[in-house]
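With one protein chain held back, the other chains of the complex are shown just where they sit.
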């Protein structure tokens, strides 16, 4: 820890026990004025209690910021990412990763407004979130000071933390006395759970860990079929009803939850170096990914799609690692957005006990051409004999190679 | 069509109507001696009828080749591909694509044995399979002549074809009189269906198209949990029973079929240029992919996995396009195989109504380290403060960039 | 050749013997009305003789199009490509490849203006240029008919061609009687030579092949130092003098030529499958590449540069193969252009006997920070101890891996 003493700190404040302890610790450790920032990213909790708690802890009303960022979150972060079909390590829909840059961005905006010289987050020293928050802070405000209490303070145990809380009259809910059996992050895109009961990757996650979806076994025996409308790569309607970004996602979340869709039990490689196991629930996002692939399948050129698929692997890694505001992410976004200009139309998706299956896609912008593909001789000028030349020239280098290898006994 | 007149042709012969017509056409058009080659790739059909048909059509016994290639298929083609987690356009498990190189290879081997100067396949002029077959032929035997009847002959309609068949006493099954409502390819890895009733991608595929899996709706209400053992990236056992490659896959196919797993309705971009719609059923492969990702998640280093994920996109395109025998595919295979040396252990997978979900993974080679990841202070030397330096240096260029942009009003 | 009979054909016409023969052949073979299109791309030849020749061959004045495309060529094709530092097979600056799309584009524009139903080029059936022209035509005007005489006509030998020329009163320059010792393409970016005397790649190219540069040995013994100004990735001035795109390149060509810069003797892999050997002279482009790398080195973020370097390999292949108008090229261009927004400043380059060496770079947008890099303790907050944490976390997965390997005797 440096000698730096912040005067005014913007704290990402949930209203929960841990960030309340941090709030008090900032005051006692640094004598700093604390500004709380609580965002509605669709995590499904009321925000007003956070305001009341902050007030009760002595924060001045003008130092309490509570923002509904749901539309911005989906429109400017979730949707651009879904244009890429981004999956980390082939499976993870990046639900936590994509929320961090927005929180960092808003925190910095508030720091500028209130003239704060530091920002503070409650992420631990072993996780990815500290990296995502701080890369965001630094990229947007290079000279801001960052306070990461979990890396700095001296509490040796949960008991010591709770003692500190009690000493400072921070109310501790009864069920927080013992240790939580796992920890949770949530927003409009997903919920994640990790730690404790999940730490042995050989052991199946207990059902009580899941909070956002019902089990496929408990989902209706009847499939639900929906139609999702897309414009330029983004979902804009469900069953013909135009919806705002956040509303589309919320609606898909309900549909996904009810049909047991979007559960993932994953061991992943963290940017900070170790492997960790998480349970992710991304009900709406899982449907959205399938549907987006569906609309791309008829409207996106093959060359564009193949390039996108390659770029998406790196793109997902960048987001996972916290490089949302890095120029290389912006370069890839430019390429990806360019590809989505004609990705519009509708997709029918069947939802059934954990499955989100595309069963139809339609678009005035479709590149699918029944006449070209038909077994019948089409009316179009597809000359079967062209294929012979196509193959011959594609084969040429392979033939030359094999002749060489024979000549020399090689390969 | 060139003036070339083949003397002896090895024909990839299924015993069905179409390749029987081709057989006769080769004789009448070219006066060529025909050698038939019929492979068991696990398509689920008896091969002996093909022998009888060939005999009845006048093929000499020594010119009839019938080979059981199932083990070679899975061991040398399917498994190496699954080491890469290859998916074409994000979704297709390449079931047809991966079988073609083996057929081509065996056909060339037979051509050498019998001294044939040409090979012949029954793929159409609009599809990918002609490319895959012929790139295989040319790569292995650069000076072989290739006959692709569908690109060459003059039959203007199905009617004309059937007339030819009748004229040459080729028996036509009653149900072949009318046109098939769709066309099928099958092997141990998958079945594909396309054409006719599937040609409108907006319309849901009728249930009767599916032949290899039951519908998720019809699958048992009880989940089935299995344990798959892996060695060096390949599945070697199920529930503790050691199994050969083909037997593992066959067993997984049964499990997948019974649980409604592995259906895919896809519009894809063909190498020959148009988009087409196919229904794929890959029951065992779908389980295998999930399980392989599962065992990799604990045994494969993050750097290796991320590189693999990037390479896999190209690798899948190469296989789809027919470049199995190309040096660039072999280069990627060398890299992928290198990564699998320690990918051994067991994965538990839950099968339930279309879902194949990894619920546990275990390995003596695991890289997952509970002590490193735990929220508790681990005994290992993970110093939380290291994260501060890690973030600081990762952020450095972003801070310099933003300072520059401010200085100059840029970006 | 199909039965299609074009009524009106736009011919890419150089005025030389070969395209004059094509002109006449189009008339006699098809009875088509021929529209000639001759472009000034900086190839260094007068265009008016082409007009006169066309007139003399009976082309109507309104059917003769002669366009100075030099500025468009450099501004919209050469410069965007140089933003990527594109090199094909590590070495070739794509001088021929980048000109073809523009010719195709203009030819199609003229076809629309005059209501032509076909376009025609003089590229041979073994080269890349036919591909580049025709992919351009088809991408811009999907239903245009393309005539490629070298793939279609029956002339069996050069003699037969000349006979046809004589029969149709096409004047044959004396030195064209015999065969040219090599063939040439030229534009403002480069000259290429190939064929005949160059066909053995073991034999050094004779000095008389080079036409655009003097030999390094013949260049001045004194170095020339110039300063090139860049804005947003494009060269905009030399030694402080603002210049148009074509003028910058022309000036650099002069400087390069005089200093023996930009010669390349290369064996490359053609898109149509065989390897070929070419001599390329790209005097100005070689200087431009070095200078562009120079200005990027101080103004472009590391993450952006590394991504660009990876993308550039594919980008170069796309241009070489003729996919300028393909969406995947446009996607990459969007990413590359995004990266160039702050690539402005000046670079000093020393030209000396074949070498173009960057010796200084300067920019108000520089990301180079003397204070950060100095061996002295800088005033800036670079804490050496941050490096320890940075290394520790980067090493973590490698340590876990090696511990695993020891435990299990693996790897």
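Each chain carries a letter (A, B and C) given by its place in the written order, and its residues are counted from 1.
As a convention for this text, contacts are C-beta pairs under 8 Å (C-beta built on N, C-alpha and C of every residue); 3 or more make two chains touch, one makes a residue touch a chain.
The model shown is predicted, which means the values in this text are computed figures rather than measured ones.
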Which one, C:17, C:140, C:226 or C:250, makes contact with the chain that was left out?
-> C:140
Decide which residue listed in B:269, B:283, B:345 or B:360 touches the omitted chain of the complex.
-> B:269
Where the missing chain touches subunit A, by residue | 301-303, 341-342, 364-367, 369, 372, 382-383, 385-390, 392-394, 396-398, 400-401, 404-405, 407-408, 410-411
Mind listing the subunit C residues that contact the chain we can't see here?
-> 85, 89-91, 124-126, 130-131, 134-135, 138-143, 148, 150-151, 156, 183, 195-196, 199-205, 216-217, 221, 223, 263, 265-270, 272-277, 293, 297-298, 301-302, 305-306, 309-310, 313-314, 317, 322, 325-327, 348, 352-355, 357-362, 366-370, 372-375, 377, 382, 384-385, 387-388, 390-391, 394-395, 398-403
Touching residues (missing chain, whole complex) on subunit B | 269, 272-275, 301, 303-304, 306-308, 314, 323, 326-328, 330-332, 334-339, 393-397, 400
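Note that only the chains that are shown with their structure count from here on.
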Numbering shared by both copies at the subunit C-subunit A contact, with half separating same from different | same
Measure off the straight-line distance from the CA centroid of subunit A to the CA centroid of subunit C, and report it in whole Å.
-> 41
Counting in whole Å, what is the centre-to-centre distance of subunit A and subunit B, each centre being its mean C-alpha position?
-> 31
Mind pulling the subunit B residues that touch 2 or more other chains?
-> 301-302, 366-367, 369, 372, 382, 385, 387-388, 390, 394, 398, 400-401
